[in-house]
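Excluded from the complex is one protein chain; the other protein chains are retained at their positions.
As written, the chains take the letters A and B, and residue 1 is the first residue of each chain.
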Amino acid sequence: MDAILFYCLAALALASAVLVVAQRHPIGSALALIATLSALSGIFGLLGSPFIAVLQLVVYAGAIMVLFLFVLMLLNVRREEGSPATGRRVRWAALAFGALFIAQVGAVLTRLELAPSTTPFAASPRDVARLLFRPEYLYAFEATSVLILAALVGAMALARREQ
Amino acid sequence: MTPLTFWQQLAISAALIVVIVSVLLGLFSLMTWVERRLLAFMQFRLGPNRAGPLGLFQPIADGIKLFFKEELIPEQANKWAFLGAPVVAMTTALTSIAVLPYGPPITLPQMRWLPEWLSWLSGRTIALQIADLDVGVLYLFAVASLGVYGMVLAGWGANNKYTLMGGLRSSAQLFSYELALGLSLVGVILLADSLRIADIVASQASGRWGLPGLLSWNCFVQFPAFVVYLLAATAEVNRIPFDVAEAEAELVAGFHTEYGSMKFALIQMAEYVNMITVCVLATHLFLGGWLAPLPGLQQVLGHDLGLFWFASKVAALLFGFIWLRGTLPRVRYDQLMRFGWLVLIPVAVAWILVTATGVVLWGAR
Partner (left out) sequence: MSEGLLQHALYLSLALFAIGAVGVFLRRNVITVLMCIELMLNAANLAFVAFSRAWGTLAGQVFVFFVLTVAAAEAAVGLAIVIALQRHKDTLDVDAFDSMKG
């Protein structure tokens, strides 16, 4: 059952990811990315991380992508023109890079010896929170809150019209 | 009790899905009639009372009318977004009902007349909940965040500047008040020490800190959070006084201007199902779920009255929503955003600080 769900979600994630890159209309890409993020959230749930799965939906699919869609709709972005001005060479180079990358990292991954622990794994919010507030991660945790504040102020300052 | 096999669990879940979705959609039709009649009485008129006895067939008549209306799609509209938006809205609305319990766990009686392959049902305790997630409350936030897309797609897909403005404004309203909604629930979660809805209901049992009966419900113990939740929930489901999204005087009809017939019916259905979901969640998190006001009233003559108490609390909240609609005028959009960000969120955060201090000093129970 886990396997069936995983392969369905993985197929959905891959298909949507290809659509993100291949779609001409940026809003179509955004919607495809939302589908990818939701599929990934499902896979996180299958991998025993319910907290991260829900957080992915709340933060990524529910907030960041809404921001993307807002900007796309407010800037009234139209369909992209056809082939890039730099021609077909760049396209082939990009695909060759992608293939080479997959080959190299794939070579490492196939030689990986994964022995998953047999103890049932469920990363509940309580467990993750206990880890987050320990001294080794506490500073980073508090620093991210300052980071978000800085991003908030920065985004507002960057996007306002010159008065 | 022998543990259930995968197929038995699947059968129970399938049956629960069918029952819960049918009851909710039936409740939606009933709500349309109830709302129109109650609003009419509040406005000193009668409301629909012609179709059938007391006008009870009015929802059926509305459904038939909407079914036969012409399906219009504006020429320049993005077909996928235009047709997909009501689907997204309805899907998220129905997905959110999966984690809520609709009554106390019921224990089936011993049924000796069942055939062999159904005998595992005898005496089985079933929670009236499709999915009992450990992160139930967080899951509802996630689905609420996804609910914004119905509006955004509807507003943009119709290729109409009014719907686009309306859609963007409504989604901004929605995710602003989602923050306040989430923050108001943190205090409740701190006291219950769990994100599971059944645990939160159990934490409101009588006797918390020595308080009798209904005084240990979260609506009294966490009163500011309750007020923030109710206001934020009203804004989340686009009800008056926060319904600038659909007001006829503003932006035509907001994001659903170009929708008619069954697509409009789907959007309305999604909105009502959201309203019912929000009321059920408020009942579980603040009003004690299926707990009786006094412990003695929970079991009468050997029968568990939990379902009755739960239904009456949800009905009271729904009546409250309709009452608000009949009483208050609409809030202007900038007043709405100001209220959400500058009043509700600071109040919610301050209350979290108070609750957290209390939990550290005196413990959660």
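Following the convention adopted for this analysis, a residue touches a chain if its C-beta (ideal position, glycine included) is under 8 Å from a C-beta of that chain, and two chains touch if they have at least 3 such contacts.
Remember, predicted model here, so these are calculated numbers, not experimental data.
Enquirer: Considering the entire complex, write down the shown chains that touch the omitted one.
Expert: A
Enquirer: On subunit A, where is the contact patch with the chain that was removed from view?
Expert: The missing chain touches subunit A at positions 2-3, 6-7, 10, 13-14, 17-18, 20-21, 26, 29-30, 33, 36-37, 40, 43-44, 46-49, 51-52, 55-56, 59-60, 63-64, 67-68, 71-72, 75, 77, 80-81, 84-86, 90-91, 93-95, 97-98, 101-102, 105-106, 109, 112, 114-117, 119, 121, 123, 127-128, 131-132, 137, 140, 144, 147-148, 150-152, 154-159, 161.
We take it that only the chains that are shown with their structure count from here on.
Enquirer: Counting in whole Å, what is the centre-to-centre distance of subunit A and subunit B, each centre being its mean C-alpha position?
Expert: For subunit A versus subunit B, the centre distance works out to 30 Å.
Enquirer: What does subunit B use to touch subunit A in their complex?
Expert: Residue list for subunit B touching subunit A: 6, 81, 133-135, 138-139, 141-146, 148-149, 152, 156, 164, 168, 171, 175, 195.
Enquirer: Quick one: in the complex, what on subunit A touches subunit B?
Expert: 1, 27, 34, 38, 41, 50-51, 54-55, 57-58, 61-63, 66, 69-70, 73-74, 124-125
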